[in-house]
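One structure follows; several queries about it will come next.
One protein chain is absent from this view; the other protein chains keep their places.
As written, the chains take the letters A, B and C, and residue 1 is the first residue of each chain.
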Amino acid sequence: MNTLSWSFLDILLVIALVLLAGAALRARSLRQSIILFIAFGLVTALVWARLRAPDVALAEAAIGAGLTGALLLTALRNRPSEESRLVSNNGMRWGGRWGNVAITVSVSLVALGIGWAVLYGMNDTQSGRLAGQVGSALELSGVSNPVTAVLLNFRAYDTLLELAVLLAALLGILSLGGGRATHCTVDPIATSLRGWLVPLLILTAGYQLWVGAHAPGGAFQAGALLAAAGVVQHLAGRAHAGLPVGAVLRVLMVSGIGIFMTMGLWTFLGGRGFLAYPQRWAGELILLIELFATLAIAVTLILCYLGSEPERRRITPAGSKP
Amino acid sequence: MPDVLMLACVVMAATLVVGLVPMVRSTSSVERMLTAQLLGTNGVGLILLLAQILDMPALVDVALVLALLAVIAVVAFTRRSGGSERA
Amino acid sequence: MIDTGVLYGLTGVALAAMGFRATLLEPEVIRKLLAINIMGVGIFLLMIATAYTGPDTAADPVLHALVLTGIVVAVSATALGLALERRRRDKDGS
Partner (left out) sequence: MLDWISTFLILAGVAFFVSGTIGLLRLPDLYCRLHALTKSDNLGHGLLILGLMLRSDDLLTALKLLLIWILVLTASAAASQLIAQYSGRS
C-alpha cells in the first residue's frame, strides 16, 4: 500500500516537472515563460524534499523559487511591453528546418544513450562508497551535518573555488556597467510587506547559519535568504537594497574568500597543510568561515540582482540626476 | 496511520498537477501568477506532510523558507519600475 | 513497483535533453538562459536520484554538497548572462 502511494506521488511530481519545463520553453511570451519557470523551481524544491535532500531543498526554495524569479522578472521590466509579449528573433539561429531536425534527433539519441546507462547502471554498489567515507570521518569534522562537513571541511577547496567563481561572475557583471538604475515605486502594500518580511528573512538567515552545523542549513542557504531580504528592500522602493556603499561593500564582496585564504594560510604555516583545521577548534572555525561566506554570498547575489553598485552618494539635490 | 498521511500527500500532489492545467493552458500572465500562488501554498502543505511522513524535521525549515519567499515572485511580478533615474 | 532512483534519474535525463535542445535552437536570449537552467536542473536531478537510497535511509551527502554549490553557481551565471544581454541591447539601441 505504502510503496504504491510513493509511486503515485513520484509519478505526479515527475509529470508536474516535465509539464512545466515544456510549457516554460514553449510559452508564447517571455513573461509567461518566466512565471512557468518559477513554478518549475517550486516543484523542483518539492522533489528535493521528497528525495531526502533537505539541504538542497532549502537552497532551491530560496534561490530557485525566490531569487531567480525576481532576477528574471526584473530583467524583463526594462523592455518595451509589446516586445516582451512577442518573442523577438534576434539571437543566433541554427540552419533552418533541417538543422532543427538534426539537432532534435541527435540530442534525443544522446539522451537515449544516457537513459539506457541510468536504467542499467543505477543500482551499482559503487555509489555508496563516498557516503560511507563521509560517515566514518564525520566526527573528526567538527560538525554533525554531513553536507556541511563535506562543504567546509573535507572538500573546503571546492567551496573556496566556488566563492571565487561567484566573485568572478560578479566582477563580470559590474564591469559591464549600466545596471538597473530604475528603482521601484513606493507602494503601501509592498512597504508593509517589507516591514515584516525583511526582519523575518534576516532572522531565518541567522538561524540557518547556526543550525547548519548539526542539521540541514548553512552558509549558502543563509546567504540566499539574506540576499532575498535585500531584493525585498529593492522591490519596496529602496534603491540601495540595504547594501552599504563604497569600501565597506567591496570588503564584504571579498570577505568570504578572504577569511578562507587567511584560515588556509594559517593552518598551512602552522604545519598542518592548507585548510586542515586543528580538530579541537574545527567547529568554531567552520562557523567563523561560514559567517563571512554568508555575508559575501548575500552581497554577491544582491549585486547580481541589481546589476551595478549602488551609487556612492545617497543625498543628491532633487532633480540633479541626469 | 502513516497510510492516511500518505494518502493526503498523494491527493495534494494530484491537486497540484490538476492546478497546473490552467497554468499551462491559460493565455494571461496574471492568471498564471495566481495559479503559481496556489501552487506555492500547496507545495508548502505537501512539504509539511512529507516532513511528518519521512520523519525529517528539517523539511519544516524548507516549508518556512518557501512560505517566506513565494511572495517575492508575486511582488516582483506586479511591480512596475518607478521613476527611472537614468534612461 | 517502479524504482524511485531510476524514475527520477530518467526524468533528469529527459529534462536535460529538453533544456539542451532548446539551448541550441531557441533564438531569444533570455529563454536560452531559462533552457540552460532547466538543463542544469535535469543534471542535478540525475545526481540527487543517484544519491537517493530509499525512504528510510540517509542519502549520499557528497552529491548533495555538489548540487548545492551547483545551484549557487547557476544563479550567478544566469545573472551574468542577463547582464551581457542587457549590455548587448543597450549597444544595439534596440
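In this text, contacts are C-beta pairs under 8 Å (C-beta built on N, C-alpha and C of every residue); 3 or more make two chains touch, one makes a residue touch a chain.
All values reported here derive from a predicted model rather than from experimental measurement.
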Displayed chains contacting the withheld chain: A, B
Absent-chain contact - pick from A:143, A:193, A:224 or A:287: A:193
Footprint left on subunit B by the chain that the document does not show: 1, 4-5, 8, 11-12, 15, 18-19, 21-22, 30-31, 33-35, 37-38, 41-42, 44-45, 48-49, 52, 57, 60-61, 63-64, 67-68, 70-71, 74-75, 77-78
Where the unshown chain meets subunit A, residue by residue: 189-190, 192-193, 196, 200
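We adopt the following convention: only the chains that are shown with their structure count from here on.
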Rounded Å distance, subunit A centre to subunit C centre (Cα mean): 12
Per-residue multi-chain contacts in subunit A, two or more chains: 6, 52, 67, 78
Multi-partner residues of subunit C (at least 2 other chains): 55
Residues on subunit C engaged by subunit A in the complex (per definition of touch): 1-22, 24-35, 37-38, 41, 44-46, 48-53, 55, 58-62, 64-65, 67-69, 71-73, 75-80, 82-87, 90, 94
Touch list for subunit A against partner subunit B, complex: 1-2, 5-6, 8-9, 12-13, 15-16, 19-20, 23, 28-29, 31-32, 35-36, 38-39, 42-43, 45-46, 49-50, 52, 54, 57-58, 61-62, 65-67, 69-70, 73-74, 77-78, 181-187, 190, 193, 197, 200-201, 204, 208, 211, 215-217, 221, 225, 228, 231-232, 235-237, 239, 321-322
For the subunit A and subunit C complex, residues of the former touching the latter: 3-4, 6-7, 10-11, 14, 17-18, 21-22, 24-25, 30, 33-34, 37, 40, 44, 47-48, 51-53, 55-56, 59-60, 63-64, 67-68, 71-72, 75-76, 78, 87-94, 100, 103-104, 107-108, 110-111, 114-115, 118-119, 122-123, 127-128, 130-131, 134, 146-147, 149-151, 155, 158-159, 162, 165-166, 169-170, 172-173, 176-179, 220, 223-224, 297, 300-301, 304-305, 307
